[in-house]
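Excluded from the complex is one protein chain; the other protein chains are retained at their positions.
Naming follows writing order (A and B), and every chain is counted from residue 1.
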Amino acid sequence: MDSETVQATFLFVIEVIGTIAFAISGIRLAATKKFDWFGAYTVGLVTAIGGGTLRDLLLDCTVFWMETWWYLAVTALSLAAVIVFRTFLVRRERILLMFDSIGLALFCVIGIEKTIHFGYPMWVAGIMGVITGAFGGVIRDILINEEPIIFRKDIYATACIAGAVVYWLTSLLVPTLPIVPPLACAAVVILLRVLALRYSLHLPVLIHRD
Amino acid sequence: MDSETVQATFLFVIEVIGTIAFAISGIRLAATKKFDWFGAYTVGLVTAIGGGTLRDLLLDCTVFWMETWWYLAVTALSLAAVIVFRTFLVRRERILLMFDSIGLALFCVIGIEKTIHFGYPMWVAGIMGVITGAFGGVIRDILINEEPIIFRKDIYATACIAGAVVYWLTSLLVPTLPIVPPLACAAVVILLRVLALRYSLHLPVLIHRD
Partner (left out) sequence: MDSETVQATFLFVIEVIGTIAFAISGIRLAATKKFDWFGAYTVGLVTAIGGGTLRDLLLDCTVFWMETWWYLAVTALSLAAVIVFRTFLVRRERILLMFDSIGLALFCVIGIEKTIHFGYPMWVAGIMGVITGAFGGVIRDILINEEPIIFRKDIYATACIAGAVVYWLTSLLVPTLPIVPPLACAAVVILLRVLALRYSLHLPVLIHRD
């Protein structure tokens, strides 16, 4: 394999890992609501592809999952895995969280680069990075009728925002090395997620007084 | 009338029946939440046209209800019917369920054929059949702030999936008779709905253990 094929394969493997992690998070939440298999599959699928779907509708381009059936297949495998290996998965909470962070970082980078590719300015690309990474989970929480968890708990979408800022700064600092911004962005997202989970970091809460 | 006009008229009548059934289901659920007339009308309209709207946004084509005002008019008539004949409708639960199944079958076929018409493969068409038939009800349940009922109860979206599979198989088996796949698809959807309601069939539930 030449280096381009290696890189494409590497990105594909990462995207599968991210899709599985997102789908499993949706399917497990659906299980807490006693949804049936169809409901669990749909919630898992929407968690995995919902952010990218909203991005593609806003960018007015072909919705990415309509061009290949493997997102549907990976979600089906995730559902099968949850049904068969349930107890196993519960004990692997930390691995799932790590996969989820990797998925978040990659989805964020994909959202940023796709938007730049369509000629939008960096601030739009940053928003699309946040949407691609974090809004599948928002639609998931709407479907299971809960308040979106990323609006209340720890650093999640904010990690994408920080990643987008780093993407922008590195693209200004080293315009000749196009590989640096996506790597720096992904590293920042993952680092912030790890720190947030280890030290229970969270944003200030808006206090309500009437 | 020639045979083509007869067929078009027949499809139009079926679509009106389906729209009424979907709109009434939304309006009656809105009534349980004490929504006002505008809220009930909006929920009824979204139930009837929400699935097709999501389909058309994903297909990136003109949203179907923006080309003719009769979907709005039929929903207004449904609202009037619920206000005037409320007790009458409650006693006709079985007729409404039959109308709903006919609507589900037709909306599913419309979603499949429109997607194929735009050149997408069969698996995308199947998804659009499910979305057209069943996701108006999902958006309805989001608007009334309930967990989507099709994620938890009996065979509904699954009937559309089975219908789409039958559509695909019959289109392979009898490629020379384009009338067979839609009829077989609709028959399977209606049959599965009738069986699901009579024998309380449902999909397995995903059990949650932590």
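Observations on the structure shown:
The rule is simple: a contact is a pair of C-beta atoms (placed from the backbone, for glycine too) under 8 Å apart; a residue touches a chain by one contact, two chains touch by 3 or more.
Note that the coordinates shown come from a computational prediction; the quantities given were computed from them, not determined experimentally.
Checked against the full complex, the one of A:Val138, A:Ala164 or A:Leu192 touching the unshown chain is A:Val138. In the complete assembly, the contact with the undisplayed chain comes from B:Ala30, out of B:Ala30, B:Val74, B:Ile112 or B:Ala184. Counting the whole complex, the residues of chain A in touch with the unshown chain are 57-58, 60, 120, 123-124, 127, 138, 142, 145-148, 150-153, 157-158, 161, 202-210.
Interface with the hidden chain, as seen from chain B, comprises residues 27-28, 30-40, 42-43, 53, 57, 60, 62-63, 66, 69, 72, 82-83, 86-87, 90, 142-145.
Please note the rule applied: only the chains that are shown with their structure count from here on.
Centre-to-centre spacing of chain A and chain B amounts to 31 Å, using the average Cα coordinate of each chain.
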